[in-house]
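Removed from the display is one protein chain of the complex; every other protein chain stays in position.
Order of writing sets the chain letters: A and B. Residues in each chain are counted from 1.
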Amino acid sequence: MSDQAPKKFAGYLVEFETPHDIMVAATSVRDAGFTRWDTHTPFPVHGLDHAMGLRGTALPWIVMLMGVTGCAVGLGLQWWTNAHNYQFVVSGKPFFSIPATIPVTFELTILFSAIGAFLGMILLNGFPRWHHPVFSSERFRRATQDRFFLSVEAEDPLCEEDKTGEFLRSLGGSHLEKMEV
Amino acid sequence: MTTMTLAHLNDTSEDVTQRPPLVLGDNDFASITEKVCSAVEMTRTPKIWWVLFGISSSVMTMLLALIGYLFYTGVGVWGVNNPVGWGFAIVNFVFWVGIGHAGTLISAILYLFRQKWRTGINRFAEAMTIFAVICALVFPGIHVGRVWMVWFLFPIPDQQLWMWPNFRSPLLWDVFAVGTYFTVSLLFWYMGLLPDIATLRDRAKTKLRETVYGVFALGWRSSNRHWSRYERAYLILAALATPLVLSVHSVVSFDFAVSQLPGWHTTIFPPYFVAGAIFSGFAMVVFLAAIARKIYGLQEIITLRHLENMNKIILATGSMVGYAYGMEFFIAWYGGNPYESFAFASRAFGPYWWAYWIMVSCNVICPQLYWFKKIRTSVPAMMVIAFFVNVGMWFERFVITVTSLSADFLPSSWDMYWPTWVDVCTLIGSFGLFFTLFLLFIRWLPMVAMAEVKSIMPQAHAHGHSTGSAAGMAPSKPKIAEVVG
Partner (left out) sequence: MCRKTSEGPFDDREDTVSAPNRAIDLSGEQITLGPVGDRVTRIAGAIGVLGLVATALLGMQGGVEGQARAMNSYLVAFCFFLSIMLGALFFTLIQHVTRAGWSVVLRRFAEAIAANAPLMAVLALPILVPIALGRDLLYVWTSSEALAHDHLMAGKVGFLNPTFFLIRMVVYFGAWSLMGSWFFRKSVEQDTSGDPNLTVKMQSASAPGLFVFAITLTFASLDLLMSLEPNWFSTMFGVYFFAGSALAFFATLPIVSYFTQKAGRLVGLISREHYHDMGKFVFAFIVFWAYIAFSQYMLYWYANIPEETVWFLRRQTGQWESLSWLLLFGHFIVPFLALISRIPKRAKGTLIVGAFWMLLMHYADLYYVAMPHLSEGVIPLSLMDLTAMLGVGGFFVASVATRLRNRSLVPQRDPRLHESLAFENF
């Protein structure tokens, strides 16, 4: 914000005080047909996904894929190293047997799945992203503390600087602000 | 410690007609944020913190010095001998891994069971998990003897021999189990921290704080689109961590139980180790939580009911451990194997009888005091009991490891094991490492999961107390009508 270039309109930020208010507002914004908008709440508000019309996530599929990979890697690693690449006899045990491979296979399945769940969440959410129009607002700092925000980005095809401002004002938030970058 | 005098802080009533609030006092989102963050944001670190940090970091330095001494001189500085090749190192390893289990139980299993009270203590306990596993990982690392070969624990291609680790050995399973456990716990912990680090970033007063917390917050902007995936990932991680935590101590128990040694080879070991791990872990959480909530004034968030609930879990798991002790003894006789019955008789009445009875009295008898509500809800009493539980659980691992090894099948190879001063000081030093990490954590990171606590407060309920819900969003009400009677 310290650079000298003129600031550009980047969207609107509406502030609400309770989870209930933002829920009502989100329903209106959803019904108005906006696409590039979001709500920001200090904690996940139950029912907001529905109010925003969000659909499910592909995350479980990523996790499943990673889990299957981990399982295959676990079995493959043990078979390849101990039974194929360099066989050696230890106390007369078979080179490869299912019961003895289960612990490592299990652990690698979990490890891969968990990494899939974590990285999947990070990547699907577009992290890391240290710059975003919402951060231009000082008030927005309370989004991680005790206030509830609704943002509409300028890139939304329906977003017009004046008309959208009017519409958002009608939602009954406690504060309306232009985001500028 | 003094018991609390404020009436509103006692939330342990047994009124079945209504649930006690999860967060006490007149708190809202702002006050929760303030209370939790103030511990991290205070400009002057409390004196007591410096005192504790000074002690624990000096003890940790002793650990580092002793490890240096060990590397320089060799494992001869320890008391291990033939036949007791596994001494304090493995005892401490199992002890510390066990301590970690409570964190995962709270963050994952209690989450799946919808125990909302967990939100007050989960961050704290998860951090403890990670530090305990770090302490645990020190020991297998340093006890291998030729420490420069420690990379051979991992399947890394080797240019000279082109050999691989032996995957048929339970010790290698341990590497994978504990390694996975550490990684997954760290991911889970960091993911839980993400929104709270963002809170610290947004409250930062200095550029440096804002930048450091900002980098780790990854640009979290508490977007509901993010929360949606975040919560799904959280649920999946909880569902993965639940079998993981069972598997970790089960695999640790396999180290012993797949052998043919009397006293080690018994099928109840996996669930028995898991129960014992949770038991000792909860004792550690209670002990630390009782101190931290007092110092940082978090009694409204980590309430007496939290402590009471944990004490009930300690009672339950302590009794499971007692059940396992009993079953082992019974089957040792029932099985009719003279070596097996000898191993158990010598545990209780042999040269290490004192260790055995310390174990039984601390682990089985002492938690039975929690049948009394007065004791369950008394902070000084629970700190004493939690201390003894941890002593007992350390001795349990000592009894298992040492008694069985020192007197096995062949009397001519029997020998006693005694720790050296290096053994004892290394054990003490590991506590220094643990507490140093823990103190750094409570100084720089929020010790309560703020976002999670906010989500279980009555104000978080979008429908409950509002005058009306927007069309189409009413929660599915039961079809029956309610009449006030």
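Rule of thumb we're sticking to: a contact is a pair of C-beta atoms (placed from the backbone, for glycine too) under 8 Å apart; a residue touches a chain by one contact, two chains touch by 3 or more.
Treat the numbers as computed from the prediction; the structure is a model and nothing was measured.
Among B:12, B:31 or B:319, only B:319 touches the chain that is left out of the view. Across B:97, B:121, B:193 or B:257, the single residue that touches the chain missing here is B:257.
Considering the whole complex, the residue from B:171, B:268, B:348 or B:425 that touches the absent chain is B:268.
Annotation for chain A: contacts to the undisplayed chain at residues 43-46, 99-100, 102.
Seen from chain B, the chain kept out of the figure touches residues 14-22, 111, 113-117, 119, 227, 230-231, 234, 243, 246, 250, 254, 257-260, 265-271, 319, 323-324, 327-328, 331, 334-337, 371, 451-452, 455-456, 458, 460-462, 464-465, 475-485.
We take it that only the chains that are shown with their structure count from here on.
Separation between the centroids of chain A and chain B, computed from CA atoms only, is 29 Å.
The residues of chain B lying in touch with chain A in their complex are 28-30, 33, 155, 162-170, 172-173, 176-177, 179-180, 183-184, 187-188, 191, 195, 198-199, 201-203, 214-215, 218-233, 236-237, 240-241, 243-244, 247, 251, 254, 450-452, 454-455, 459-463, 466, 469-473, 475. Within the complex formed with chain B, the residues of chain A that make contact are 18-20, 23-24, 26-27, 38-52, 54, 57, 59-60, 63, 77-78, 81-82, 85-86, 88, 90, 93, 97, 100-101, 103-104, 106-108, 110-111, 113-115, 117-118, 120-122, 124-125, 127-132, 134-135, 140-146.
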